[in-house]
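A single protein chain has been omitted from the complex, and every remaining protein chain is retained in its original position.
Chain lettering (A and B) follows the sequence in which the chains are written, and residue indices restart at 1 in each chain.
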Amino acid sequence: MGFFKDFFHKDQRADRRISDESQEPKQPSTRNLSNNIDYILNALKRTEDLKVRILKKGDAALLYIEPLVDQDKVQMNIFNPIEIGRVDSIHDIPSAKETTNLEEAVNSLLRGHAVYLEDENRRVSQFSVTSVFNRSVEEPANEKVVRGSHDGFVENIMVNINLVRKRIEHRDLKVKFFKVGKKTNTNVAILYMEGLADPEVVLKMEERLEAIDSDKVQSPGYVEEFVEDSAFSPFPQMLNTERPDRVVANLMEGRVALFSEGSPTSLIAPATFFMFYQAPDDYNTRWYTGTFVRLIRLASFLIAVGLPALYIAIVSFHFEVIPDDLITPVKSSINEIAYPPVVEALVMVIIIELIREAGIRLPSPVGQTIGIVGGLVIGDAVVRAGLISNIMVIVIALTAISSFVVPSNELSTTLRLLTFPLICLSATLGFVGLIFGFLFIAVHLTKLESFGVPYFAPVAPLRLKDLKDTFVRFPIFMMKNRPKDAHPMDYKAIGESREWKKNEQSKKS
Amino acid sequence: MKKLSLLLIISALILSGCWDQRQFKNVKLALSIGLDEGSNGQMTETVSIPTVRGGGEGPLEETVQILSSDAHTVLDARDKIDRMISHSFNPSKMEVLLLGEDLAKKDIYPVLDNFYRNPNSNLNAKLVIVEGTARKALEFRGAGEMRISEYLNGMLEGAEAASRTTGENLQMICAELVEEGEDFTLPLIKFDEEEVALEFSGLALMSGEKYTGEKISAEQAPLLMLLKGIKGRFVQLTRKVDDNEEEILDYITVEVMKFNDDMKINPSKDEIKVDISLDLDVRVTEYPHDHLVSEKVIEDLNKKLSEVLTAEAEQIISKLQEANSDVFSIGRHIHAYHPDVWKQMDWKTMYPEVQFNTEVNAEIQQHGIVN
Partner (left out) sequence: MSSQKNLKLTNRQYFFLIIQTQIGVGILALPFDLHTAAKQDGWISLVLSGVLIIILMVFYWLLAKKYPDKDYFLLQQYVLSKWVGKAVTLFYIVYFAGVGVLILLLYGRMISIWVLPNTPFWILSMMMVAVCMYIVCCDLVVMARLYTMFSAFLIFLVGLILYSVKDSRLFYLLPVASDGWGGILAGIDKGIISFLGFIVALVIYAKVEGEPKQKLKTIIFAQITVLLFYLSIVLVTFTFFSTKEIALVSEPVLYMLKSYQFPIVARIDLFFISIWMVFVATSFSTYLYLAGLGITRVFNKKHSPVIVLIVGLSFYFLSLFIGFNLVKLDQFSSYIVKGGYIFSMGIPLLVLFISLFRNRPKKESAT
């Protein structure tokens, strides 16, 4: 299937779009050196960082955009061969790429190449002398793990693909490049395992990427909003990650990863709700631990979304549900609070959001101070002042902590946002409102789709086998099949890997 | 469409407000309520309302307000009390309901009706009969115990653990209250003038919907519970088994480890025979006489204990018959298993005539870590 689809689309799309310049405008070079240089200078609007080095006493010129090239590379790739005397002319250097199209020369200049022109010669030689400034591939700050690999993606797309390829040494790993953004010409790549990823999903991704008609594309966050299914849903429908191991794991489940130049974040589609609750750490610990931690994380979803609403419903509608022994402590705590519980909760939630937002962009020592001032001082003072009951402080603090438990930052903000409508509902109708709120969320999650794949899989639609890696984490050798939600073409992931045990036992007997 | 419905909901919520909001902080909780017979056929309702201040910061300060009023019905009285307090008072977390002796001797269902009818009421509350008036019990303030409801509740829980009461709440009583051929017992509480304390004084025997005035003493209550087949966390029986000069040497205290009760009903047209047998496996917890090493001593003790307990069981049952209180649900059993016989008789007159054949067997299985 996938093969045929690809076959038909091959004529429209070549694999490496960088080298595909057939559609670009053509401007044949002339035999006159100064005409050629003039054309290039004008094409680049006589920008002053374009360096023109006159060689051979005016008969030849080497052009490059100075900030983009590495001087050492210019020396080594262009002048060294001549000085050693291996070649007679710069045109003869084997690493040169020849063209007679000046438009192409302009584009390659922008990519950081050097262009060599000679008088009385239409040949234009291009040399790749780009300077690359890379951050080291250190662990992303927002996706730290205790055990496991500690490298992360950087702003260079090639380095990122390199990190992925190093982990999947297989011929099926396929990369497709796209140029997105009419002015920025941002390089966007999608990666997938041919023969594993659902060709329909890949096709959808390609169609949507090509449909983007925008001057600039800054980051994957930009791309995400263009390509996701329901832009009005509060839930993120693509998984953001900066971890190569996470990308690789998802590629091997038959999903598609999207990278874009200049951003270390990779987007993974199709995503399901429960993917946001799987952390790489789960697979590096014993599976009991992994299961336990994951259950806690999923419980945190309910706490983060529903706890304040539940508390409000209880305190202002159904205080009968408080057990006898707790009734006096709760009563004494809220007895003299001036505001109704809804106001209390909203004030507290907003305070927490303020503290978080204030702390997030400040340098870490200042951020800590904000945390201490906000958390301890305000929290304590607000209770002493009788504005907010201490039980409400506990409830909101617990909610805030729970919302940060989610391994994904996008979902975490979503959860905190969802608290508000639920608070309003439960403050008007008590438990009844709360149930309606949860019903709405459940229905929405069930309806949501990410690239044609149900978002709430494997719970709705229910797939009992895939629950092995949803609420719990089974031992890896027991997860023999890939999760069905990504529609992989080949389900079998793991064969009998513990045969040795049977062999050993039979040997013993 | 999604947007439309959302818009509708939001506007509805903003426009409407909250009809059923009952702020917990604005509620006066009545944790224990007492009902007594008042003058002129009216009734008196007494409530104890605790008010707590200073939550979290510093020591809790608690004041208790005890109010009572005369009225025609329970809710009428509540309405009158409502006028005396700030905010409104709410019985939905009521823990104990006390009935004065005199009131309980009349029909108790009408008094309980509002608790059964109101969806907010707490059916997990315990019903207690007070010897004397409920008001007096509610006004009692013991040393140490903060609240009367806590005190009474703790006392009842203790009684339930020691198998002195059934531990039934308001809801479970209801079944036995309305069903024919079934009666029940209620814990009975007395104000002890000498010790200045409330005391669990036994089980009040109910007949139909009325308190008979008869009671099973607190000492005998565990045995009745065992005969009914109910055992709390432990059952301890202290019985006299000897006749020495020193009194303390005469008694043995045993704890029931395992028990097995059996009731056989043999109804015929004009006579109903009921065989009740109870086998107890006991552990000796106090027997100053010692020498529990020889088999003969133990066997003698077994025999003696069985005799004493059998006699006591007979005594209990004769008391039940006297009070016409069918706590074993014998009537309902006859109805269930022998519907023909049931139809032909009037159980209330028949019950005192039932011939009981009671047998209690006690067997010592352990005697602690000394002999």
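By our rule, a contact is a pair of C-beta atoms (placed from the backbone, for glycine too) under 8 Å apart; a residue touches a chain by one contact, two chains touch by 3 or more.
No experiment lies behind these values; they were computed from the predicted model shown.
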| item | value |
| --- | --- |
| Residue of B:Q42, B:N169 or B:T253 touching the missing chain in the full complex | B:N169 |
| Sole contact to the chain not displayed, among B:E61, B:D79, B:D107 or B:E180 | B:E180 |
| Residue in contact with the excluded chain [from A:A43, A:L109 or A:L429] | A:L429 |
| Sole contact to the chain not displayed, among A:A338, A:L439, A:M478 or A:I494 | A:L439 |
| Positions on subunit A where the hidden chain makes contact | 200, 229, 317-318, 320-324, 429-436, 439-440, 442-444, 446-447, 449, 452, 454, 456, 459-462 |
| Footprint left on subunit B by the chain that the document does not show | 1-2, 4-5, 8-9, 12, 16, 19-20, 116, 119, 122-124, 169-172, 174-180, 182, 329, 332-333, 335-337, 339 |
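Here is the rule we go by: only the chains that are shown with their structure count from here on.
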| item | value |
| --- | --- |
| For subunit A paired with subunit B, centre-to-centre distance based on mean C-alpha positions, whole Å | 65 |
| Touching residues on subunit B, where the partner in the complex is subunit A | 13, 16-18, 20-25, 27, 29, 31, 50-57, 60, 92-93, 95, 120, 122, 147, 153 |
| Subunit A residues within the subunit B interface of the complex | 314-317, 319-320, 322, 324, 327-337, 340-341, 383-384, 389-390, 424-425, 427-430 |
